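Below you will find the structure I want to go over with you.
All protein chains but one are shown in place.
As written, the chain order gives the labels A and B, with residue 1 at the start of each chain.
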Amino acid sequence: MKLVGAISFYALVVVIVVVAVFPFYYAVLTSFETGTAIFQVNYLPVSFDLGNYVAVLTSRNFPISILNSVFIATMTVLFSLFLAVTASYALARVPFRGRSTLLLAILAVSMFPQIAVLAGLFELIRFLGLFNTPWAMIVSYTIFTLPFTVWVLTTFMRGLPVELEEAAIVDGASPWIIITRVFMPLLWPALATTGLLAFIGAWNEFLFALTFTASETTRTVPVAIALLSGASEFEIPWGAIMAASVIVTVPLVLLVLVFQRKIVSGLTAGSVKG
Amino acid sequence: MATVAAPAQPISPKGRSELKAQRVRAAMWFLLPMVTALFLVAAWPLLRTIYFSFTDTTLNDLGGGEWIGLQNYLSWRTLSSGRTIFRGVLADPNWWNAVWNTVYFAVVSVSLETVFGVIVALVLNAEFRGRGLVRAAVLIPWAIPTIVSAKMWGWMLNDQFGIINDLLLKLGLISEKIAWTASPDTAMLAIIIVDVWKTTPFVALLVLAALQMVPREIYEAARLDGVNPVKVFFRVTLPLIRPALLVAVIFRTLDALRMFDLVYVLTPNSSATKTMSVIARENLIDFNKFGYGSAQSTLLFLLIAGFVLLYIRLGRLNLGGRGL
């Protein structure tokens, strides 16, 4: 009876792992196949052809898309962290009227469907002359990175000891000094987590990137992959798509695996009461 | 001797101390950039979207729209024959089809994700060798960009060369190849499969975090009492992880209701899967019906707002942090 239990438990574990990993494994497998090999279903690696990678990386636009995505995601992270650190200090540490209303409003923004602001944002971005530039994405991504970052950092800052801040006040530190010289060094774990999640969010975003870009040279990676097409409509370049997918996913998967614990704590911060 | 002490001057605007005044002033300056940013990217665009929904604006001429009242939502005209013709989003079968698709997708996928998420979390909460590796493996689908997952699954579900069809044929579960993404009967199923695959880890992680806060002694006590494990789960574990589960379900439902990218990439042009977001964007950008699309966006916003209010009403929840 015990044995049966153990076997079925491990069987379940195996099923979970296979289901979780197989699609990515298969994408990697496919990305190494070219020509007609791609159209034969293989469960195990049979060829190791870097042709797809060479094609993708030497193509005119895909490397540019990668650069676009790196730039946009990095700027989004920096931008939202900068705004969020100061704001969350105010929200966590300074009592003022309307504080809880403001927190609720921020939370509400995080629930906005992106499509609801698309029309207005489209107009704004046209108006500001940002259409078809990376800044269109950097500005608009704050709608989902900022509320999240503010919430997590506010929760985190509330946990920092009050006496530490008071010691700094007695030492003559202004709020700005308290943030930059006393709290910042303690905030690194939270900053890393939120920054990472914001980066992933910006890296993966599709709707805004699709709508606010018009030329192939301004596309981000997800848009480029989604719109990657072959010579004709019926000739979908699966090998190239898979190679491109693997290229943009591997760094992300590595990041997530390395920062596993931080990400889990970030995802659960505040949402699960102790 | 007292070098730190400057002459103390009584500065007291409105009875506030210097310290408090300084802090509140600083707080306002600290909040200003964030509030400005959120106003600019959230509040203002939302208001403009709502405004556009009352106009006949087109994409080519954003400034040239005219106020047409509720016509984008609903208008009617009685013909000389006595027949009444309804126009507007609320009379648009495509819209109602999208509403149905969205709600159907949200209900089914969130339910499945919740069940699978709890199962995976329970497995990860058990102690066994290689648990760390399994947890890492489970995280992988979450780490993969949605577009990439859509493409990966699109390839696997390919009607001619897809591995899924191949596998099912070999196992004898199907007799002929299925056009998963193209056939109206299976397109939604394909979407749901991919979404469940991709977001179950999110639910599992939230639930796992909650599970790990359940004291071990509770299980041990239950085991000593000889309570059946299934009973323990429903009587002890589930009530304890309920708050976390609810949070996960809310966030997942919100995401499901605004779903866009998966459908756009995996099953483009299939009316069996078009969601509200997809159809709204179609009108806004592709069909040059900016006002009409805005009306659809506004309705989706109202739906989600209503859903959120309902949840807040039902269970005064602690909506803390969230994933992206």
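Definition applied: a contact is a pair of C-beta atoms (placed from the backbone, for glycine too) under 8 Å apart; a residue touches a chain by one contact, two chains touch by 3 or more.
Throughout what follows, contacts and distances are computed from a predicted model.
Within the choices "ABC transporter ATP-binding protein", "Molybdopterin-dependent oxidoreductase", "Cytochrome c-type biogenesis protein" or "Acetyl-CoA C-acetyltransferase", the name that UniProt assigns to the complex's undisplayed chain is "ABC transporter ATP-binding protein". Shown as candidates are A:11, A:78, A:128 or A:167; the residue that touches the absent chain is A:167.
Here one chain is not drawn; of A:13, A:83, A:182 or A:225, the residue touching it is A:182. Looking at chain A, the residues touching the absent chain are 161, 163-164, 166-173, 177, 181-182, 185-186.
Contacts to the hidden chain, counted on chain B, fall at residues 1-12, 16-20, 22.
Just so it is clear, only the chains that are shown with their structure count from here on.
Chain B has its Cα centroid 15 Å from the Cα centroid of chain A. Contact residues on chain A toward chain B in their complex (touch as defined above): 9-10, 12-13, 16-17, 19-21, 23-24, 26-27, 30, 38-41, 43, 82-84, 86-87, 89-91, 94, 96, 102, 105-124, 126, 139-140, 142-148, 150-152, 155, 169, 172, 174-176, 197-198, 200-201, 203-204, 206-207, 210-211, 221-223, 225-226, 238, 241-242, 245, 248-249, 252-253, 255-257, 260, 263-264, 266-274. Chain contact summary for the complex, chain B toward chain A: residues 4, 19, 22-24, 26-31, 33-35, 37-38, 40-49, 51-52, 62, 119-120, 123, 126, 128, 134-153, 155-156, 158, 160-163, 166, 197, 201-202, 205-206, 208-210, 213, 243-244, 247-248, 254, 257-258, 260-261, 264-265, 276-277, 280-281, 284-285, 290, 293-294, 297-298, 300-301, 304, 308, 318-324.
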